[in-house]
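One protein chain is absent from this view; the other protein chains keep their places.
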């Protein structure tokens, strides 16, 4: 941590702040110039609250030198983490191919899509039972009935199921019934929910918030990990920018950034990022090329009749073509599908 | 609702879509040009899901003509709503002046600040008992003990208390103990929490999410109102942009926008928007000048020792000066403090 | 300037970098911890190129401590600058009230509007002769004929004229004919144009670019000032964000920020920021309340027939009402109209 003091701060005020800081166990090294006074702090600065120091009238600004996350930090865990989901791994050499409908609509629909995507190369089934919708008047999902249908589809296909949780009330049921618990973008900083999920040992798929920086996203992973659950998988799904042609802007540079900063696996959701069907295939290829550990893609047997997100769902035969095309890209970056 | 079809769509496909739409009770008017086919829909389009139509291969795009919110819409409720909080009103001629520390720290601190701000002109007390913090390692608030201290401060000063809820588990306690329940920016689209709050009759202070459009913000108000609780107060607190000098960018144009679109009261939080003490006074004045119904401002007796948000807290004497200066601005726009 | 080195950098590499830096005339103070090596630089760091240092393999990052602008910096010029425009001042106690049509359309139109706004309280006339338009097919302004009409209107009203330059080819003509040369938002980083304007001594109205940080904006002012022309007036006109209800987001927090960082006058353009007529009056009031040195507002006698920007133009009688309402706000913040 580096603290910049205001130009004409008196020596006694510098000493007072230095004493306070050293009382918290760090070593303070002053660098004093004519227009500039810098305090360089070394030692364990993790207990020092930058905002508290910044509130001091003699302080111009406080600059962080080290990343604020620890358990998610690659510095302290140089090897890639691999999350085990009932024997299927996410973060290893094999790409996680998660596919399925936006929302669970009926047993026939879900089972049909699940069997199709399994046959075509998917190794996880997605499907929303609880749906976060901007409007209270939109279809909100089949809820607990949807979970039951996911279990049936899992039984028929053997695919582990990935579905979104919206309420801490449902944690016990999700812990029992679901293989990967998804935290949606809008709940990325629902700290109450993150704390509760930290107490489980289930794999958590943590989507990046629409306006979350990479650091904030990793801090949300840190919340879950600090609670004791290190099975976190990150998911980039587009950030909010001024561009409106695409619904969000898929930030593929976040993948190499996360890989450098953290050891956690990170996958990409090209369906929600763009909201446009024709973009899914090129962005899925780009995601694999940039180093993502997997893809979560919406596949629907009949997108026009989908109860949600039809425009961004692809049909099983498009998924088949995509999977075939991805194989060469994956091989080019040392991965397998 | 206006539907743009792809240029060479066949008449039979147009008829098929028209039939489907008319089956949902709207009247479809086709406008057919050489390169352009438009379907103009009139009637109650609220049940029509735009995404479902957009998923159709013959559809180029769907454009909304009317706002998707109803209960929050000024169109159906031309007069300003005034929210009653134990006899104090928000949204009327008198400005809501909400003040107090970022977090509740101790009985002495809270009571001292509460008495000061009351004396200086505040008519509501704010104070965080449950604190949403980016880092799991930061101070998370005194929680239930903090609520007790707020009750003591209310008893001593008579000021209604405004404090943030983070978990649906706490709704009963908040309903019983708190006067205005605040929903923080990070929970603006925590739909589970919004649904639960819709079942109470407590005034809700709904902060705008960091990357929420004005329409999404009003849709979140709609969630609460659709549940039956029409006591919603909106709060602008800065949006996330590329500018980093200020922590967020206070969007004061949102105030006249909300006033045009909705009948709900809307206040401004200049403290969280900027994170910088010297900006609070000018932005508070601007907020009143632009038409806000009130201000929520962090006041702390000793900002350097504040357990959170010190750099954006002002001292009681600064608050005093500000209140005095605001009086003339308020008068200039026909309001009173 | 503070340089953070990578954790295990060898002493000989630190020495090599230190020698290089000291060769550029600064003093380097090393702060060495177990996981952290900081070099604190004091002295004149203005010649040191941060990117060059950052390109070094041993460097983790370089952090600026001081603002990169000098002539625009309040640190070296504590008093407010007042720009003199033929005897009218911008930046002093009296607010600059710049008004007029978006584009110059005809002698009758311009003279009519000019006389109206003068009568109602404007002290400068704006009007576009050269119009930057997103589409090559839109009306591009009357160009040199427009300048002639502006001169006629000036002669009739005595109001100094403010108009936008688009090409360095026109500098001589603008120097001769125009009172305040406006640089539009899209040209804020047209460094070629800024350099040329630095060679004149004309007042320059420098609009903030749509995605320019406050620092970049002040650096563009620095370009003009470094060339020898210190008559720079800044103008906030909205930045580009994710919000689409307003065309841009007016960043009123930029006003106190600029006032703290720089001594230059700064005015606000509420017309271009929102693109919506009903927002101009509340935002103009907020701009004065927040501390702006003036307002530039589009006034048109017949907005429906305006050749550009009709939806954001107000009529003379609306301007009259606004000016009256602004008087009390101005008085409340110690200014006069």
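Chains: A, B and C, in written order; residue numbering restarts at 1 for each.
By our rule, a residue touches a chain if its C-beta (ideal position, glycine included) is under 8 Å from a C-beta of that chain, and two chains touch if they have at least 3 such contacts.
Just so we're clear, the structure is a prediction, and the values are computed from it rather than from any experiment.
Peer 1: Over the full complex, note down every shown chain the hidden chain is touching.
Peer 2: A, B, C
Peer 1: Looking at the whole complex, which of A:66, A:249 or A:302 touches the chain that is not displayed?
Peer 2: Per the contact definition at the top, the residue touching the missing chain is A:249.
Peer 1: Quick one: which of B:42, B:173 or B:336 touches the chain that's been left out?
Peer 2: B:42
Peer 1: Applying the definition given at the start, please give the residues of subunit A touching the unseen chain.
Peer 2: 211, 213-215, 239, 241-246, 249-257, 260, 273-274, 278-279, 282-283, 285-291, 325, 328-329, 331-333
Peer 1: For the chain that got dropped from the picture, name the residues of subunit B it touches.
Peer 2: Against the missing chain, subunit B presents residues 2, 4, 27, 29, 31-36, 38, 40, 42-43, 63, 65-66, 211, 240-242, 244.
Peer 1: Which parts of subunit C face the unshown chain closely enough to count as touching?
Peer 2: With respect to the unshown chain, the touching residues of subunit C are 46, 49, 51-52, 54-57, 68, 132-139, 166-169, 186-187, 189-192, 195, 209-211, 216, 219, 222-223, 226-227, 240, 303-311, 313.
Keep this in mind: only the chains that are shown with their structure count from here on.
Peer 1: Tell me, please, which chain's centre (mean of its C-alpha atoms) is farthest from the centre of subunit C?
Peer 2: Ranked by distance of C-alpha centres from subunit C, the top chain is A.
Peer 1: Measuring from the mean C-alpha position of subunit B to the mean C-alpha position of subunit C, what distance in angstrom results?
Peer 2: 31
Peer 1: Need the CA-centroid distance for the pair subunit A / subunit B, whole Å please.
Peer 2: Distance between chain centres: 26 Å.
Peer 1: Using the touch definition from the top, which residues of subunit C touch two or more other chains?
Peer 2: Within subunit C, residues 211, 241-242, 244 contact more than one other chain.
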